[in-house]
Every structure is written in structure tokens, then in C-alpha cells.
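Okay, structure first, notes after.
One protein chain omitted, others in place.
Going by the order they are written in, the chains are A, B and C; count residues from 1 in each one.
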Amino acid sequence: MAKKGLVVKAKELKTDVAVVKDLQVSIGKLVDDTWEEPMGPTPMPSMTDLRDWDFELLRRYKPFYLPFCDVCCLCTFGKCDLSGDKRGACGLNMAAQQSRIVLLACCIGAATHTAHARHLVHHLIEKHGGDFPLDQGGLNIDVEAPVTRLVCGIKVETLRDMEEALDWAEEQVTHCLSACHTGQEGSNLDFESKAFHAGMADQVGMEIADLAQISVYGFPKADPEAPLVELGFGATDVKKPTILVIGHNVPSSVGIIDYLTKKKMLGQVEVTGICCTAHDLTRYEPSAKVVGPISWQLKYIRSGMADLIMVDEQCIRADTLEEAQKVKTPVIASSPKNCLGLKNRTNDSVDELVNDLVEGKVHGVLILDSDKAGEVAVEAVLKVAPKRNKFSIIPDIEEIKAAGAACSGCNECVRACPNNQPIPEAMKAAAEGDLAPFSEILDNCIGCARCDSACPKDFPLHSFMTKAGEQKLWEEKYLMRSGRGAIQDIEIRNVGGPIVLGEIPGVIAIVGCANYPEGQGAIAEITEEFAKRRYIVVLSGCAAMSVAMVKDENGQTLYEKYPGGFEAGGVLNVGSCVSNPHIAGAAIKIASIFAKRNLRGNYEEIADYIHNRVGAVGLAWGAMSQKAASIASGFWRLGVPVVVGPHGSKYRRMLLGRADKKEDWYVYDARTGDKVYTGPTPEHLFTTAETKEEVIVMMAKLCFRPNDTTKGRSMKLTHYIDLHKRYYGVMPEDIHLFIRNKMDIPITMKPEIQKILEEKGWEETKIPDPTLLKRMVRKRG
Amino acid sequence: MAKKGLVVKAKELKTDVAVVKDLQVSIGKLVDDTWEEPMGPTPMPSMTDLRDWDFELLRRYKPFYLPFCDVCCLCTFGKCDLSGDKRGACGLNMAAQQSRIVLLACCIGAATHTAHARHLVHHLIEKHGGDFPLDQGGLNIDVEAPVTRLVCGIKVETLRDMEEALDWAEEQVTHCLSACHTGQEGSNLDFESKAFHAGMADQVGMEIADLAQISVYGFPKADPEAPLVELGFGATDVKKPTILVIGHNVPSSVGIIDYLTKKKMLGQVEVTGICCTAHDLTRYEPSAKVVGPISWQLKYIRSGMADLIMVDEQCIRADTLEEAQKVKTPVIASSPKNCLGLKNRTNDSVDELVNDLVEGKVHGVLILDSDKAGEVAVEAVLKVAPKRNKFSIIPDIEEIKAAGAACSGCNECVRACPNNQPIPEAMKAAAEGDLAPFSEILDNCIGCARCDSACPKDFPLHSFMTKAGEQKLWEEKYLMRSGRGAIQDIEIRNVGGPIVLGEIPGVIAIVGCANYPEGQGAIAEITEEFAKRRYIVVLSGCAAMSVAMVKDENGQTLYEKYPGGFEAGGVLNVGSCVSNPHIAGAAIKIASIFAKRNLRGNYEEIADYIHNRVGAVGLAWGAMSQKAASIASGFWRLGVPVVVGPHGSKYRRMLLGRADKKEDWYVYDARTGDKVYTGPTPEHLFTTAETKEEVIVMMAKLCFRPNDTTKGRSMKLTHYIDLHKRYYGVMPEDIHLFIRNKMDIPITMKPEIQKILEEKGWEETKIPDPTLLKRMVRKRG
Amino acid sequence: MSAKAESWQTAEIAGPTKANVIVKPEIAAAMIKRAKRPIIVVGYLSTKTDKDTGKMIEYAIRMNKACGIPVVATAHTIKEFVKQGFNDAIQMNAMDIGNRLKDPTWNGLDGKGPYDLALFMGLPFYMEFVILAGLKHFSTNLKTISLDRYFNPHASWSFPNLKVEEWNQSFETIINKLGGN
Partner (left out) sequence: MSAKAESWQTAEIAGPTKANVIVKPEIAAAMIKRAKRPIIVVGYLSTKTDKDTGKMIEYAIRMNKACGIPVVATAHTIKEFVKQGFNDAIQMNAMDIGNRLKDPTWNGLDGKGPYDLALFMGLPFYMEFVILAGLKHFSTNLKTISLDRYFNPHASWSFPNLKVEEWNQSFETIINKLGGN
């Protein structure tokens, strides 16, 4: 850390000033001593400070590596064949290489959010000054930034305060990335520990980013009643000039809204968004529209709806410029991260820029000033829209029919499709004029267009399916509750009783990208299953959009049917990807509010608390990115299990418990120091679910915690068994592992279960005050 | 940047202090206003600030991408087939993906050096305080840290000052890495520009690291007469207890020396090193020994010479612990980057640690306190050495014979060998008792042991060749000039005339790793060819070791035969990898000392100067690592061409000029603003040489610069033509491209050349005051 | 059928070590017969009956009946087994069974010792691909066979990319050779 040991008392400073003349004094930070929370053992931890904790988790949840290919190609010693027990030219083996790839992904993810936060904070300080006060939720929130307080041991009250946390995070990202270098770390477990570290830094980066934008832009502040905003193709008013913003970093979109507001044109231009920028756009201005998650990009662009596209950073198709050109839509790039090879026109006049875009002299421009970018976008779209006249490249049916007839059935398309969609068959049907199979494909499509690329006849297959699903697409018009931000202290306080009594059997966090195996409907199904059962369901990012995209028979989405509060049966959209730490933060605040544990720099104790007591489980059903990897990693270190959908199996390793190894499931009883068997609770720290049915059953099971009261455990068991029977058609095989004493047994199932317990030779065990940390044992022996 | 806009005048501060009570004031930095160098346009540049300059270079030196495989596997959308014009699920194409891999490598490299610097600076501040003054070379050096001044616009005078530069570098690494995320940058050229940016940050990181250690540890300070130190297997006194240190980050090795010194035992324990830690170890204590570069690790360990191994970070075989175990050598890991899965015993007592290592209770320990690590190493090695009795696993001849007879000739070994060494044939010969072929293989071997791994019969083939070459190995005893550090101002001043007049035809920088295609002798050959011709040859890292490993008929190495000064025919070892910026720094100082250009925050102008005027060329003959990639990248952005050996072709892209495209080779004449054709000078920014012969000819050619005086050009041409004839047997085909007017023609070759010029239809061109930057044109018009 | 086969998902290249192609179903049958402790892992795609997936689950049941091979049903596949009147399948998460198969000290579902041959079918191609890769690199005495219709190069043995009829016929032959019907 940069500033350690540099604290100078005011008096001494005066003396200095008196002695040393003609000097300027540059103040790093004013430390407010009125904050009395004592400092824990690991403020701003180094890469090794929490390694013992990681090893504790990894002892129980051992990595199962899933290599993508047999070789490593990360340096010019390579490629190296690492199959079997071979080692690379640097001495690395396959396990270490796979864990290194995990670390690399987490570093990229953490860097992305941290750099995002840095950009945002820098930008906001430039505009509003470093003294701008932070505000997570006014008086309803005492712990303003639980992750940052926990990890860094600092309190952030102004924008400037945030820089210290970011300095730390950037340093950690750099250290962790450094460990990926050829000939650095040699142990797979140490790579894993470093991946956890990167994930933890990522949580800090995200928290800072969201707190900064919530505070300055006045997003909903921990508001259960955040406004409902419109979402879907059909939500766009096709008659208006339409700007599409894509990405994650909202200032340039804010630039658009601000300019429209200033010019009193809000409502005259349709501002629509894809991905997290859409979340944050509607958190800023609820009249803006959300098109959908990342997988909606291509079909929306090709449909020609957008008269101008502005991209910022993250999760933007790399071919946006090329695709936009096809429909004559000009592009404004607005982030240093994503310059698209465009000329930097930041210093040109608005008139010149608008003119060049409108006249089509350039296909796009790079404008690194968010206000100017916003102004240019608005001025240009007004003139571009009438010229474009919603020019679309979605083909008509005749074209598709002809293509269907010309298709050779070579299978290249389906072999390129991540979801193995039966495109050749759909082409056959299309030849006959039947587009129904294509419409079905669209439902299971992630919009990647690999099929287009693969087709030797260059058929725009994704456009074909878009055409086929057109009708349905235009009917998409839903309401999504906009991102509420943090959880209020009072909400945490109120769920205490219900959680202890099992009335709230767990917290289900559904996050991440839209790389779904079969349609996005699964998200809503899973959400409703748990909301109905009075779990708390917390959502963010693409998942928070997907959940909105299903209506019930009354035309209502889950956001309309279920409350937005952190309460039994709540369905909460916390916001964009960088809002994820509100979920971690809620778990952390449970520890501080119920158990009165100190947070400040006290990571290990709190993670131990959460792991053993807070029945929270994460699901990233469509996880695809390095950010999703680091977000998951941040949860792992906190001891929160995460489940991914089938494509998540490609992250190269799982962290799996072994329910059959009794010796793995002992904890200390903090009261006595005894080692107590607790059953596999939770059973895994990271695994892949194959189907949505499996996810539902698995997540219910992963809510078990050693600390469950008998009342709570019996409720959790009821749900687990009920879901297992419903989705699997049979009783679970493993209930004996989760029953500590007869009181745990759900009353209604008593006879049935007791029979099983007898068969399994079950024995009663104690319910400990559980901890994995010997030092937490209170009794001195 | 964290601290912008936070400068508070002392008077105002006093007022603050008077008003706000009970506050501590934490001082970031005292800004010394006595430094008068005006600030240039780009201090602490953002990722886009130098993009125009990059694009200028990339316009001329276009990327040629060399994919390693057809697919991208960086996220769970993938794998994606990017062959031909296909795009991945994120819209990326192959060019962008390859450039992204280059960026990723540069980020890893830059992170490694920056994290190394951060660790070092943090450690040294903790030990010696932030006020510890920096000293690059006393009064002989005016510009203390040319790269940092140029890039960051700051002057670093104390350890604490360095933190600001590191803050900046870490932020840039984070931003650049972020751009590698799926769905960020879409343009290959922008990926390239970001790779340059990471390379520039890397230079800052390295410069800080070396300046810190030079200053605090009292390494040679810009000393042309730095001591000669012993190098080679044969330099070790086998009778002494021997510690082997491997890595790059020297504090724990310093811990060993300091403890030995304190105990007055220096000389009783042999302290030997591999890789850059060996450089820095001998810069600290010249009686320590260097074993060799990275490729020496395995054979030295297996030979059993080391009674204790201490590893720090970087370029350490990942299987060190396993290999050490085989020869019963305990290992101390001492860096958070490389914990090897070992228990963190930092807080245990020295006695316990020594005892556990000596008794073999553990194979290794992690000690993150460098002093303690040093003490434990010494105390343990004294007791381990007699027990081990230099236990070796190098097999005897009978064993090799038997293996040779049992070899199935399956070819797996040679197919795994990066250098395609004829191991099956050597096995056949060995079966007959002839080890000569194995001895030859050892000469061409990079010590990777992939052959061992690949052999289905598990023969330890690398040990066989080590046995075969044993005799030669033990005769290895050379003298290397230890790393001198920076170049003095006076040296720069003195070479001015000779460079202008061509008496010094160029600066040849030979750096990087030992991934050589055919033995390391090439380094010495290349060096001597240029030293003889009175080029300045600057070396660092593994290359600086390799150059020492050849003796002439008088038993002298090049370090003994040639002067160590920055002068005609000088052969300079600047030091370890982090010493590389002294080379860039020399080029930068040429601009400041000769041309009186301001350095401070003035990157573009200086790079333009260097590119057009300073005939410096880099060679990384055995480049293998991500660090080598970022080091090269730092040179590219400065406009300095870099050549790699054949394995460097695996870096995925070259930056190649097209000598046949006349339009590519125009510059502005700063005097007139005219565009002037200059010929392809230098022809490439990054390419691969296939053989050492090609390197020699190519490097001579790459020393041409548009600004050469006729005298200088004619001398450079003389060398180029002479070398071309010598190594290629023919006149070069392209001399007409390098002759601007008749005065350029080397007198002795006049008739021959004039004939060629006629044939080629040569026309005279002007010699401009060259610049690629329009704004540098002095004439307003 | 040829001895050369390409990964069904074009980009899912495996590296130097690729599955042997089961050129004739008899090979697979012989391997199952030879195995001391075989096991079959059946994923949810086996419950689908579109042209891609034939009647996998029935084949699994018939194989079990023919030679007593234990059946692991991943995800909710168990429900379909039960529906078909087959009550001997064990439900497990695909990663969990993969992880246990990797472990040479795992004594199997019945506690009688480690398996030596694992057959897979009905998992999403890429998920099976990576689990097979995990087993290829990290298991010690286990061979794997992919019985899917598609060539999965990370297995020890795999069918090449087959037509539905060829594939169905292959199952018939295998079951027949195992003495079942």
C-alpha cells in the first residue's frame, strides 16, 4: 500500500511547514477518527494473508479440473502437451495449468470491474469533486460499503475515499496476474487461493463502482419499490428516432439523457439499452427502455431498429461496427477499453461529428468525453433516423425459402452452434415455407451467430431465425423492476427471525450472463419456484432481465407478482453486474447485524460465519465471461456456494465436496472446541447443473448450513424433499446426512424418513456453534 | 490518478488544521518545485493518450498474425473456431484474437515486473523508510530515471516517490488487462496499441525495481568496471555446503548474504544462483556464483550440487519442489507469487524451521520474511550438506546403456522436444556405450525435460544427456561482468560524435531468455561480431549470462576482452531483467543530452526522435516469456526494432514493414514540412530471425535511421554489405533503398554499388530532419 | 465409418490425445465385457426422443438388464428411469460422479471397489467433453467410452459422428453381444 506509515500529526506538520519553505503539501486523505469500529487482523490483505482460510475451504472442496484441451500454449516454450502426468517445458502440470487458467480468468474479470470503477470514480471526481458524499441508502444504511469495510478496513464517505480501495484492488490484480507468468506459481492450490484473492478484489471494485454511480447519479437507493421499467423488443416505440446503448459503464448514456433533458426532448428520442448499461440507464431514467440481455444484440441491430448505436465497455459484440454498417447505423464508441479502431474525434466540434455521421462519411467515431458523446448521439440520431427509415437486413420469407432449398445439409452450422440447434432440419422445413422450426431455434439461441460464420454458403442463419420469431419478438413487452441497489439494515434485521425459524429457507442469488443452454425461460421458472416457497431471490445483470421476460396468465411478470424487498418471497433486482456486492453485502451484514461481529478488516471470521450460517447460494445459469468467473470467485472465498449452468462446465474446474467422506465434514464447536460432524453442508462450493430441474433441487439442498436450528433445518428439508420428489420422482438418497436429531425431521414425513434413517444406520449428532477456525473456539483449553 | 487536484497550499492547510480538530493528516507527497523541467503533453498517459503515435507506427509496421491454433478458448461461449473469416460467439475475428493474446502476454509481463517492483519498494520502505534516497549513479547521472520521467513526468528521489509511478503502472495494467475481457475491444489495432501501452508501463515498473535495489543494496552504480564474477557449474566449490537461489526478486538472497556476513561465514557457504536473482545476488556480493540461465536449473538440481534451494519469483521451474525432493534437497519458498503449496511458516521460530528441514519432516517451507528466510537457509544448509553428501540422481553409464537397449524408438521424445533433438538416435548410440550424441544434444538443449515427460518408458533423458555432458559441464567456469546498472551521462555525451560519424554504427541490445534454438553459443558469436565492429553491445538477463559462457583461445570471455563502458566496442552487462530500462534509458538520454529535448511527460516526441535517429536494435534470441513480450513491447512503442529467435515466432504476431511499398516510408522534414522518402529505415519493428547468421545481417540493416549523416550511413552500409557478403555469400539486393545520395556510398565499394544503382534506376533523395509527427514541423505554413 | 473422426462440435478440439474411434460396435461390447467394474452415466438428453437422441434411456436399461452394469442418472434423468419402471438408477450430479470416478480410492456406489470403465451418454456434448477430459487427465485406471451419436474426442473411445440408424443399430449390436435383448 502506498500510504502506510505516512501519517503525520498536524502539529508536526506545522513545524515542517515552518521549516521547509516554498513547498506545496499534497494531502492524501483526512482520517476521521470518530469511527470506532476496531480494526480486524487483515485490512487490505496481501495475496497470502487469507491463504490459510482458502486452504481450509479447498481441503473440503477439492478442485476437479476439466481441461479444455490437452496442451498449454501460454508461452513460446510451448505448446506443451500436458496430458496425463506430463509436464510442460516450465515444469508445470495439467492441474496447475488449469488452475492458472482459472486465476487468469478471475484476474481479467477483477481487472474489468476495477478498471470500470476507476474510470467511473475518476470521471465523477472530475465532474463533481472528490468531496462528493456517498450515499448508499441514506439513514436506512449504516454500513455504507460492507465489502470494502470488510476487506479494506476503511470507511468510504466521499468519492475521494474510494481511491484508496481502488489502489489496493489494482495492486492485488497486478500481483495475482503476475502469478500467471510462466515459471511463477507451481502449486494448483496456490493458484486457486490467488483466484479467490482476485475474486475478493473484484467484489471491492464492483462495490465501489456501484456506490459511486448510485450516489452521484441518484439511482434508486436501497429501494424495494424501485420503479418498474419497460423491457423487450416490443417496448420500443418504432416511430421514434432510436438510440441503442450497449455495455456496462453508464456515463456516456447519462450524457444522452442529460442532453435530452436539457433540450427538453426526453420522450422524443427512444433510448434503449442492452446489457448492464441498460440496467443503469433505467436506474438513472426510468423512461428509457431495456431491449434485453447480451444475446439480444445481433437480432436487434439487424432488425434495424437502432438509428444510432453507442457502445461503452464490456460484453459488447466485437463486430458491432460491421453489423451496424450493414443496417446503415452509425456507431459512437465512448470508452478507452473499446475503441474499435475508430479515429479519436474527442476534440472535434459537435457539428463536424454529427455531420460526418449523418452524411455517412464515417461509420463511427470515438468520443472519449461522455457529455459530448451524448450530445452528438442525440443530434445525430435525429437526422439519421429519417434517412435510415429503420432499414433492416432481416430477410423476407422468399429469401429464406430459397436458401432452405439451396442448403447442402452439410451440418457445419449445427456443429458450430453452442446449443446444437437443428438448423439443417429447419432449413429443410423453410424450403417448404415452414418457419416454425426456426422460430423454436430462436428460443434456444444465444445470438452468437457462429452458425452464420460456419455456413459455407454464407447464409445469415441468425437473421432467418429472427425473421421466424419476429412476431413473438415484437410481442415482447415486459416490466422489470429497476435495480434497487443495496439491502437496507432494517430489511436485514427483519428477516432474522424468519431465517432462524426456516420460514425463509434461504437466499437464492441468480446472477450473470445469458449463455443459456435452452432458452431464458429457465430463469423465471427457477425464480418463481423459490419465491413461491418464500426463499428470498436476489437477481442482477442479464439474469435480472431474463426473469422479467416471462408473463403469467394475467400478463404479469414476477417483478409485479412478488415484492421487491429483502423478505420472504421477495424477488429483488439489485441492478447491474457491479451491483453484485449488494448480495455479498447482505450476507456480510447478516453477520454484523445479527451476530454483532465486527466487519472492519475481519474477513476470515465473517467468511467463516457466512459459510457456516448463512444459507445463501449463487446461481449463474448462463455464466460465460471472465467477470462471471471472478464474481463467483468472490463468493467462494466468502464460503458461498455457486452453481453454473451447463456451459459453465467450460470454466475448467469445479470445487466439489465429497458427501461420502465423513472426515471432510467436521467443524469446531466454538463453545467446546470439539470437532463435530455436520454432514455435507453445503455439499459443493462450485458445480455445474445440467438442467433447470437439477438446479432447483440442488440449490434447495445447498441452503443447508451446520448452524441451522432444528426448526430451520426441518423447513429446509421439507423443501428439499418436496422438490426432489417433484423433479426427480423419488425420495432423495441422502437425507440421513442432513438430519442431526429427530427434531430436524419434517413432521409430515416422519414415518417415511424414520424408516430411511433406520436403513441407513443413522445416528444422532450434535448441533454445534460451528466454525472452521480453531481460534474462534471460545473455551480456552 | 489518485492524487490529482489534491494539492493544498500550506497556508490553507494551516487554516484547515486550526478549524478541524482531532484529525490526523496523512501526507501523500511533498512536491519539490525546484525542478524546472517543463511538463510535456502526456504525463502518466491514459490508455488512449498515445494511441495516435501507435497508429502511426502500426500504419508502417503492420501486424502479421501467426495463430497457434484455429480456435479461441478464452470464455465459456467457446471454444470458437476462428479459422478463415469466421467470428467467435462474441463477434471477434482471428486478427483481433491474436492481438488480444499479444496484449494478454504483455499485461502478464508488465504485471510481473510491476508487482516485483511493488514488492521490492514496499519491502525496502519497511526496512529503510520512505525517505531513503535513490542513487542511480551519483553525480555521473543527472536524469535519475529517464523512463519514469519521460512516461510519468515525475522525478523520483526517494523510495516513497516511486509509489506514485507504481500506482500509475498498476492502474494501466488493470485497464489494459480489462480490455482482454470478452466483448471489450473489437479492433486488432487497438489491441496492439494497448499492448504497447502495457509495454510502456512495464518499462516504468522495471526501472523502479532496479533503481530501488541499486540504491538500497549498493549494487554497482552505472559502473563500467563492475566486478567480474564467476559463472558456471565449474565455478562452484563442490566441497562447501551450497545454497542455490532461483528467481528474480533478490531480498531473500540478500537475507542469506547478510546473515552469512553477520556470522562471518561468508566463504564457508557457497551461494549460487540461477536466473536474474543470480545477477542481482552477484551485484550485491561478487563472491557469490552464477550457475547459468534458466535452462541450467534442472541439470544443476539433478546433479545434486545444491544442498538447499531457495526460490523467490519468476522463471522458476514449477516442479522445483518435486525435483529437489528427488535429490533430498530442501526448498525454501520466499515469495507470495510462488508458494508451491507449502505451509506458511513465516511465524515459526528459526530453530523449528531448521530442524524440520534438516530432519526431512517437510520437503519445503514458505517463509515470507526475507531475513528469516536467509537465516534459516544458512543454518539449515550447514546441517543438510553433510547428510546429503551431494546426493545426485544423474545415472551412471550402465543405466543409460540399459535404457538405450530398452528404447523402443517410438519417437515420442523427439516429437516432444522443442528443438527436435535426435534422442532416439542418441539412445541407440548409448546402447553401444557411445554417449557422444547425448553430449551434443545437451549443447542444443534448453533443459525443459519435455522428453522425460513424453517417454512412455519414463527414461530420465535429460539426466542421460547431463551425464553425457558432465565433463564439459564441470569445465564451465567463466567470468561475467556483473550488472553495471545505468549508463552515465558522460558516456552518452562521449558517444555523440562517434555515433554521428558512424564510428559507432549502432547500439545492439541483446536481452531475454534462454529458449535458444541451437545452443547458447550464438549469443557470444553475435556479440563479438558487433563488438569487433565497434557497435555498442548492451546485454541483460539470461543473454548477459550466455555471452559469458564462451572463452577464446586465451581462455578469455568477451567481458574480459571488451570494455564495459557505453562506447565503441563496449560489451555491457546492465544487469537483470529489470535492468532493461537502462537500455531504453540510454536511448532516451541521447535525445535529452544531444538534442536537448525535454523528457518530462514528453513521450511521443522522444519516441519519434529515437525511432528516426537512434540506431538501436533489440535482440531476444531466446525470448520465451510474457515478460520478454512486454519488454519488447516497451521498445516497440519507443520505435526501437526488436528481433527474436525462431521460437519467438510463437508470440503470435510480427510487426513488419514492406520495403517494396514506397508510400510507407515517407517522413516529414521538420525543417520544411515536406514529405520525404527515406527508404525502409528501420525495415521492421518486430520480426523473427531463423539463424544467428540472419540475425547478424539483419541487425546491421536495422541500425539504419532516416537521420543518418552520410558519413554514418556509409559506415553502416559498409558493415551491412560486408556482413551480407560474409554470411549470405552475395551482395544485398536492397542497397539502393538505403542510399540517399552518392555520399552515402562506401568509398571502397563505389564502382560495384554504382552499377547496382544504375540497374535499379536509383534516384537521389533528400536527407530530412525526420519526424513522423506533423506538429514537429518547425516551419509554420 | 472410418478410423478418422472429427469432434462433433467443430471447435472442441482435444489436443494430441484423441479418442479411438469405435469403428464397430463389437469393440465397445468387448470392452464392456472385459471390464471388471463398468458403470454407465446417463444424462438428461437420453430422455428426449427427437431424432438426435433416439431411445438412449431404453438402451441404458437394456444394457443394465443384459450385464448388470450400474446406472447413474444425472440431473432429473432419474425421473424418466422411474417412469420406465427402472428403479435401480442412482441420481447424481454429473460433476459429482465425474469427480468420484477420477478418484482411484473411491470404492464405487456399492463400496466394492473402483470402476475401470465408464460409459457416458446423454450429457450436453460440451459438458461430457470436459468431464471426459477431466477423467482422461486425472483418473489413473479408468477408461471411458462415449456412446453418444457424436464423436467426443476426450473419451478413450467414442463412436464417430453417426447417422441415427447406424447409432441405433450399434446399440442393438452391443446389447446383443452382452447377451441382452
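In this section, a residue touches a chain if its C-beta (ideal position, glycine included) is under 8 Å from a C-beta of that chain, and two chains touch if they have at least 3 such contacts.
Worth saying up front: this structure is predicted, and the values here are computed from it rather than measured.
Here is the thing to keep in mind: the chain we left out touches A, B, C in the whole complex.
Remark: the omitted chain is touched by one listed residue; of B:394, B:698, B:715 or B:756 this is B:698. Across B:44, B:75, B:94 or B:169, the single residue that touches the chain missing here is B:94.
The residue from B:41, B:67 or B:673 that touches the chain not shown here is B:67. Residue-wise, the contact with the chain that is not shown comes from B:418, picked out of B:40, B:395, B:418 or B:641. Listed here are the chain B residues that touch the chain not shown: 62, 64-71, 81-84, 94-95, 412, 415-416, 418, 420, 422, 425, 454, 517, 646-647, 649-650, 652, 654, 656, 658, 660, 684, 687-691, 693-694, 697-698, 727-730, 732-733. Along chain C, the points of touch with the absent chain fall at residues 3-4, 6-7, 10-11, 13, 15-16. One chain is missing from the display, and on chain A it is touched by residues 69-71, 78-81.
Note that only the chains that are shown with their structure count from here on.
Closest to the middle of the protein, by Cα centroid, lies chain A. Chain centres here are Cα means. That of chain A falls 34 Å from that of chain C.
Note on chain placement: the centre of chain B and the centre of chain C lie 50 Å apart, centres being C-alpha means. Within chain C, residues 9-11, 13 each touch two or more of the remaining chains. Under the contact definition stated at the top, the residues of chain A that touch 2 or more other chains are 68-69, 81, 416, 418, 454, 647, 649-650.
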